[in-house]
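Missing here is one protein chain; the remaining ones are kept as they sit in the complex.
The block that comes next holds chain A.
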């Protein structure tokens, strides 16, 4: 019974994918969307069933579906596990997935390939469930690659625009670099333990006979995989470009679900990372650097989705900081609250873009507060949440990260706080530029300004509600999430007691957020400052506006040399090679054309040759003897 339900949970979105792929052209767009949504909703409902069962009984459900790979002493099953961690992920993947599917029905209704869009979204959900539900690393790897593929397909969904195709390719290639690390990590673990099953690896590690050097390398490789998928330094540059995809895709894949796969993987393998403190330090440092760097880039971006993209990179950096400090529950807590408010923010920005018919530059927005009240209020709530204002969800999760950082290392705490202040600033900059003062777009756009339909605003409202109360799952005092996740964590993460220091730090964090907000208020609302045209930006601002020229550096260091090698091969080596091969062909041809003169069809000549041959053989035999 449970096996069948779990299979249904996994395969339901896949059925939606098959249906929309094969029959999508024959049915109306609305039906395609509704079927796509229902299949995901179905998975969500089953997840809720499993979740309530787990809460009541506290028992994991793990089953091996079939023997998959069996080579020598390496045994890999295709198995699924529904424990605390995977169910938590499934809840918000399918839950937010459902909301975003609903949103997409309205958002994509003008697109000619709507069925294809829903097919891809369903396929993505299927792979995401595979990633989360597997009971060993190889099943996770299937999902890991699959979501990468869907990400590629959806970023390049509007394939007629070459820039979007390039962005899709960039995302795919950057992910592939990380995936290689992930794969090498899997190989090392397989070589060490002859199994990839999580609980078996955990048992083997607990038994003590482990090679810590090999485990350290494996952990580092796995972390490189995580940097690719979760957009951390140095592989983060694909995520801002991934905004080329339709906005629901940005909300679902590039904010709420897929990019948290790296955090899921590290939390899943927490027992491994606990053994390698050096790698944990690397994770923390990479995380905090990414958080600060991406937040600073976000300060000056003018594309509404780019701001949100850099904000996502920055928040993911904070989550990795928490992982690096061994505070896995805190990271998971932030993943969940972030999924709520960031999905809401992306969907809100989609609603704005929808109202402005594709305009994404905030310099051409403004004054939308009165026209789009629902969008405005939901986005405001989410912005307050991401800025870390009491009592919204982001406050609680971000505060816990800062607390953990303060206990761990003051420098990390300081940098994380700087990132939070910048977050508050650029998010309110976004709000002020988009929703306040006068509308700065064209007259044509002004005439068509409208609040989005209910199918778009409904998910916004739900997500805003979650962003408001989401903190409830791990409030100081109850720490429900901490207790809930205890069975999947090897070392218990102790919850903070509420002392003077904690309250002081909360106060500092809140003050930081308010400083950021006031700063943005003074600059963009009071003075009505509008960012300058691209070529009028100068000095340090220009460096930040151009994202520290990191893309250009990558181009110079990696892309150009590879292009140069390719060009050299194509223009120099290949012609020489083909000349050589061609000359062989010419020679064979020349010999052949001489040879065919012998075949003149004269039987008399043939017979003569025949006799001559016999004579030659006889003479040879006589001489030889």
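Please note the rule applied: contacts are C-beta pairs under 8 Å (C-beta built on N, C-alpha and C of every residue); 3 or more make two chains touch, one makes a residue touch a chain; residues count from 1.
To be clear about the criterion, contacts and distances are computed from a predicted model.
Q: UniProt name of the unshown chain, from "Phosphoribosylformylglycinamidine synthase subunit PurQ", "Nitrogen regulatory protein P-II", "YciI family protein" or "NADH-quinone oxidoreductase subunit K"?
A: The missing chain's protein name, per its UniProt entry, is "NADH-quinone oxidoreductase subunit K".
Q: One chain isn't shown here. Among A:203, A:562 or A:598, which residue touches it?
A: A:598
Q: Which of these touches the unseen chain: A:454, A:558 or A:611?
A: A:611
Q: For chain A, which positions touch the chain that isn't shown here?
A: Chain A touches the chain not shown through residues 596-604, 607-608, 610-611.
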